[in-house]
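Excluded from the complex is one protein chain; the other protein chains are retained at their positions.
== chain A ==
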Amino acid sequence: MIDINESVMQFLLALIVAGPLLGAVAALLPAPPGLKGKSPEQAVLRHGVTVTGAVLIAAIVLALGFDHGHPSRMQATTDISWIPALDVRIHLGIDGISLPLLVLTALLTFLCALHSYFRTPSGPTPKAFVALLLVLESGTLASFAVLDLLLFFLAFETVLVPMYFLIARWGGEGRAEAAWKFILYTLLGSVVMLLGLLLIGITAGTFDMVALATDNGRSLTTSVQVIAVLAIGIGLAVKTPMWPLHSWLPDAHTAAPTVGSVLLAGVLLKMGTYGFVRIVLPVAPDGFRTFAPYLAALAVVGIIYGSLACLSLARRGAKGDLKRLIAYSSVGHMGFVLLGVATMTPTGVNGALFANVAHGLITGLLFFLVGALKDRTGSTDLDTLAEETGAALYGRAPRLGGLLAFAAVASLGLPGLAGFWGEMLALFGAFDPAAGLSRPAFLTFMAIGASGTLLTAAYLLLVVRRVCMGAAPQDRPRLPDVRRHEFAAWTPLVVLTVVAGLWPKALLGLTDPAVQQLLSGGTR
């Protein structure tokens, strides 16, 4: 949109990846004079806001400077040799696929830092909290920006330790166990993924994603591709998460602090699906074709399973926890993303990427709202909240209730909001899968997946009814309504949800050319 010098773009991208890391180190040092603030806690939290804010601004400038005419071209690329012995290069670059995720990550982390500034997380010192948050941001941003398989693995692993500590130290009930479950599951997945990446890199002779994507699997035999896709797929599927490898997710979400849940759902899960699109699809297409029907089948099971789990949690007397419910709904939503990827068509993959971003926005918002609800009522248990008739949020805190209803409706995929396009395109893709994939099977998946949207609507409306509506007796205290900083943190998410819903071309225009090129092996 605006013309920015290529070397400035390179610098911006490097800053986005490395900036948070430097910020994390700075957070551990004592504040310099002049920036001490009211107290050390306040100073370090403000430091977090400053750094994430700077990264967000850099990401926005990068998005503005991005050549929107050629989104399929890698831009702002840096390519420096780092470890020649392993052929690891610091190869950074963005295209239409990674740019939206990069901006989404920067935005969500900034909002999280802002949230923590006004509501200091309960737990040990905020110093470590801010440092961990920044390391987490650096890891996620790096995994979307790097173009080297081993560097991707490094970035993938970087998020594990900070997230573990965020859950284990600042989390709620059952946090120690949940944190262990999270890190052991994900690490097991990612080590297996490393084996797949090494197999590809050693066989093909390069770890460079662009070169491998251009090669489009021509230098890999089908058997190598099948083994590699299986290994990499398991690692990514744990992260996504795909049914039946999802069982770490509900516990982690329930135990994590609000900020942890937002980032986990909004950003970390995307690393799994992004890996499918960026690595598996273009690098080993033959291997992926072998597994695509199974992936689609498991994705559809995930959709139905997630919705049914949510339905049972939303029932009266089920002692359903709202955070757990949203976590299960993530399993369902990510099922749509996986279904889209499994179709191997431009439509499906575009839908998957769209759903990815939409899920990040909407679920991030939902977790923020539930966190706010917990601050006010002290509970996320649906039965405790709703009591006999319902929590009557519309009456007690109308704006909060309205926002919650908005997020729920967006999540169920109401046309005109962000949740709609991704899931619809994924189902469209399944209607006409790529050549070589069984059409009847995918038609079945499509039909089942479509019925999943009905179930999604059912449980979300149930939640809205139980939380937002209900008789509000006079003696029940009114709850403090949305505060100013909460407005500040949530408005961008709401606005973007509406914009993406009304103007999907803004996003699809970016992803589509890049997806077309990836699927055709960079030869287009």
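Annotations for the structure displayed:
We adopt the following convention: a contact is a pair of C-beta atoms (placed from the backbone, for glycine too) under 8 Å apart; a residue touches a chain by one contact, two chains touch by 3 or more; residues count from 1.
Just so it is clear, contacts and distances are computed from a predicted model.
The subunit not displayed here is recorded in UniProt as "NADH-quinone oxidoreductase subunit N", chosen from "ABC transporter permease", "NADH-quinone oxidoreductase subunit N", "Sulfate adenylyltransferase subunit 2" or "Polar amino acid transport system ATP-binding protein".
Considering A:R169, A:K239 or A:K270, the position touching the chain not shown turns out to be A:R169 (whole complex).
Residue A:L184 is the one among A:L35, A:L184 or A:A471 that touches the chain missing from this view. Only one of the listed residues, A:A43, A:L199, A:A237 or A:L313, touches the absent chain: A:L199.
The chain that is not drawn here is touched, among residues A:A128, A:L322 or A:A342, by A:A128. Shown as candidates are A:I83, A:A471, A:A488 or A:A506; the residue that touches the absent chain is A:I83. Where chain A meets the omitted chain, the residues involved are 28, 82-86, 88, 124, 128, 135, 139, 150, 153-154, 157-158, 160-161, 164-165, 168-169, 180, 183-184, 187-188, 191-192, 194-195, 198-199, 201-202, 227.
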